[in-house]
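What you see is the complex with one protein chain gone and the rest in place.
Up next, chain A:
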Amino acid sequence: MMVRTTIRLALASLWHRRGTLSLVVLTLTLSVSLLLGVQYLRTEVKQSFVSTISGTDLIVGARSSPLNLLLYSVFHVGNATNNVRWSTYQAIRQNDAVDWMVPMSLGDSHKGHRVVGTTTGFFEHFEYGQAQQLTISPGRPFSDVFDVVIGADVAREHDYQLGDEIILSHGTGSTSFVEHDDKPFTVVGVLDPTGTPVDNALYVSLEAIEAIHLGWQAGVPVPGQTTSAEQARQADLTPGEITAALVGVKRKVLTFRLQRTWNQWHDEPLTAILPGVALSRLWQLLDGFETALLAITGFVVATSLVGMTAVLLTTQAHRRREMAVLRAIGAPPGLIAALFSIESVLIAMVSVALALGASYGGLTLMMPLIEAQLGLRLSLRPLSAVEWGLLGAVPLCALLISLVPALRAYRRSLIDGLMPRE
């Protein structure tokens, strides 16, 4: 009876002061939404990040830092400092442990999107997420020298259809001064969306990369030596060098031995990395930042809770008469104190519930934006135990911090007696 009465009183009192308290609820809702959003995005981004590449056991490129190799080969960020000779590529793929190998040649772009010269093996062997393979629809892999397969975002952004002709540019900037406009490419396939950097790239054959650079020297076309597309088709298009290669190993136990062998390659300095290890190392770099972000949002929530307590303490002065009345009717001082604690916890619970709605609503709105801007494919999922824990901690902290006004009310109600001295 007493507990029910206390809760009923608390509810009536909150409802009575809903005008003032709605601001407290708003502050708390915003801060809890922020906390939940940061925690949610942090795990989602990590998930999306880590699932950028899978099924590839090693990535090999010219000697550089593992991070750099990972960034330019998988994320299309930055550039290779050096290339790998085609002969070296041929030599290392002779190793018995190698199951498959997909070369990649980078350095050209199309309207800011990277162009990757590769083999059709790329579409067979490249995997992302939980061993998901690339699929092309509509269309097919490239077969002719001037065929191009484009990522989902490239198609969407520029509204490209099968059969459209596009021009590649030299270099990887978004504006290029040198266009390969003498050799247009035909779109023959559009990759399905993957939520990885693949969506933002274009894929051509290694021969195509050779063909568009025929008659070039030191990165610029030599005047008078330009070749037509038809002439290029007839030329010898064996690549001179590649940028990196994705490698599948026959037996996983051989991965480390293979990595060591290539890292110590005698003819040419090479770097071989395990993508999983490199990814988690890269994530660790960001980890400090995102933990700091979470801590800051935690402080924001704490600030809101302190604000709530301040409001409760302020209203307490106006409520001394009410407390005296309750005491006169026979309410024990514990009930008076509980009233303040219950009110705090109820405010926190309402805010958490609202924040839950706000976060999911916000994420639903933000997801297409994030995908378009950052290429991160996020998904709506149920909350994890950690996130429920964070949400549960909010009313719990509210309860703890409410002890300040509660104890004050308790002491006062004993001193005040029937007549609060105002």
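Basically, a residue touches a chain if its C-beta (ideal position, glycine included) is under 8 Å from a C-beta of that chain, and two chains touch if they have at least 3 such contacts; residues count from 1.
Methods note: contacts and distances are computed from a predicted model.
**Q** Of the candidate names "2-oxoglutarate ferredoxin oxidoreductase subunit alpha", "2-amino-4-ketopentanoate thiolase", "Putative ABC transport system ATP-binding protein" or "NAD(P) transhydrogenase subunit beta", which one corresponds to the UniProt protein name of the undepicted chain?
**A** This omitted chain is identified in its UniProt record as "Putative ABC transport system ATP-binding protein".
**Q** I'm checking contacts with the chain that's been left out. Which of A:Val253, A:Ile329, A:Leu365 or A:Ala385 qualifies?
**A** A:Ile329
**Q** Applying the definition given at the start, please give the residues of chain A touching the unseen chain.
**A** That gives, for chain A, the contact residues 1-2, 4-5, 9, 12-13, 15-17, 321-322, 324-333, 414, 417-419.
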